[in-house]
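Below: the structure, in structure tokens.
With one protein chain removed, the remaining protein chains of the complex are shown where they sit.
Up next, subunit A:
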Amino acid sequence: MWSFLKKDILVLFRDKTELAVLLLMPLVLTSILGFALGGVMSGSTEGISSSVAFVQKGQTEQDVKRFKEEVKQLPIPDEAKAQISEAVDSFQPVNVITDVFNSDEFNEMFQIKSMNETDALSALSNEEVSAILIVPEDFTYEALRKMVLEQGEGSELIVQTGDHSSFSASIFEDVIEIIINQLNLGSAIAKETGEEGVVPSFENDSSELGDVQSVTDKKPMSPLQYYTFAMGVMFALYVGSTMAHKGYVENFQNVFNRIILSGKHPMMYLSGKGISTMLLVFIQLVILFTISVLVLRSFMMDDIIEWAGIALITFVYAISIGSVGALLTSITMRANSSSITGVFSGGIVSILAFLGGSFVPKTQLPEFISVLGGWTPNGLALTSYLQWSQGLGFDFILPSLIKLLIFTIIILSISLMIFPRKRVV
């Protein structure tokens, strides 16, 4: 098997045109997009500094009072009623949001402007704010009923972004989503542990209570960092078509026949193609990330755990592209034509790259496209890279990695079925 790998690596590394496409192009595009879009989606907290409108439609005090009145009517012991009342005084859902808004780190990224809904909508359309957070009427009352009494449907925070909304709006949405997760999880943990209430904090690490994510863990991402990953996952796809095309040439020039005549099983050849593709994708991404770090200064090299995670994602992604390489090789060999590799590299890669967020972040795409992109191998890998680099833990990236492995198994099975084993005696 090593002979096949060595041969494929040597053949590819001596093809200067292919090397330029696979290594130079992504670096050039990363630099162009990363620096050109720096103003639009700056990753430094200083760079984002965008304004967000905060609209609170209800009255928290009235909601709390109304909730306490309801508790008084409950057929439970007075002692329990007193405990609930005390807990509600110390924990109100909306305070979690305002606590976050008052934190220094949040203020480095966002400037909160309290206003009424009409003004907020006007500000959004005038691009004065990049998003609006609306706390609806009865939010506190409904949230407390749901969280404490498990009654009603609960309530929802509304985040509204405009057509012009940029990367910063996406980050803001993420922040709010995490706050909501904290609220829900904090409530659940409180019930589980029997505590009066757990207030998830923006600044305190609450991991001791369970798997609660702190918003501060989600580091902002610069365009350079984003496009390092985005271009990497996109150009890794080209390795699949390149390897399949080499397979076509091997078949066309009878080299494949020569391999078969040596007594090697055709499946050995296909496995060689898959593993070579995997190895080359891994090498390609390692080179790209290393140059991005050393030359473009896109990342710091100070956290070994962070790089171990990136290596893991790269490895899983390389396996999945290995299966793509095997599938394209199978189709090419069966059809005895190189047109499929042309179609793949000339069109399908661009479509996958668009869906997967290599050109613009998925959050800025229409929802159905974003959902579709979430099922592409490059989309899954990009999401994993971004989540991991933003400090979200292994639990966040695990679902994407599992999906990538499932994708790999399916694609490999199809390529095994397609590969023309019976062409030879």
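As a working rule, a residue touches a chain if its C-beta (ideal position, glycine included) is under 8 Å from a C-beta of that chain, and two chains touch if they have at least 3 such contacts; residues count from 1.
We adopt the following convention: contacts and distances are computed from a predicted model.
Taken from the listed names "ABC transporter ATP-binding protein", "AzlD domain-containing protein", "Succinate dehydrogenase / fumarate reductase iron-sulfur subunit" or "Ring hydroxylating large subunit", the protein name that UniProt assigns to the chain not shown is "ABC transporter ATP-binding protein". Of the listed residues A:259, A:288, A:316 or A:386, the one in contact with the hidden chain in the full complex is A:259.
If you put the missing chain back, the residues of subunit A touching it would be 3-4, 6-7, 10-11, 14-15, 252-255, 257-264, 422, 424-425.
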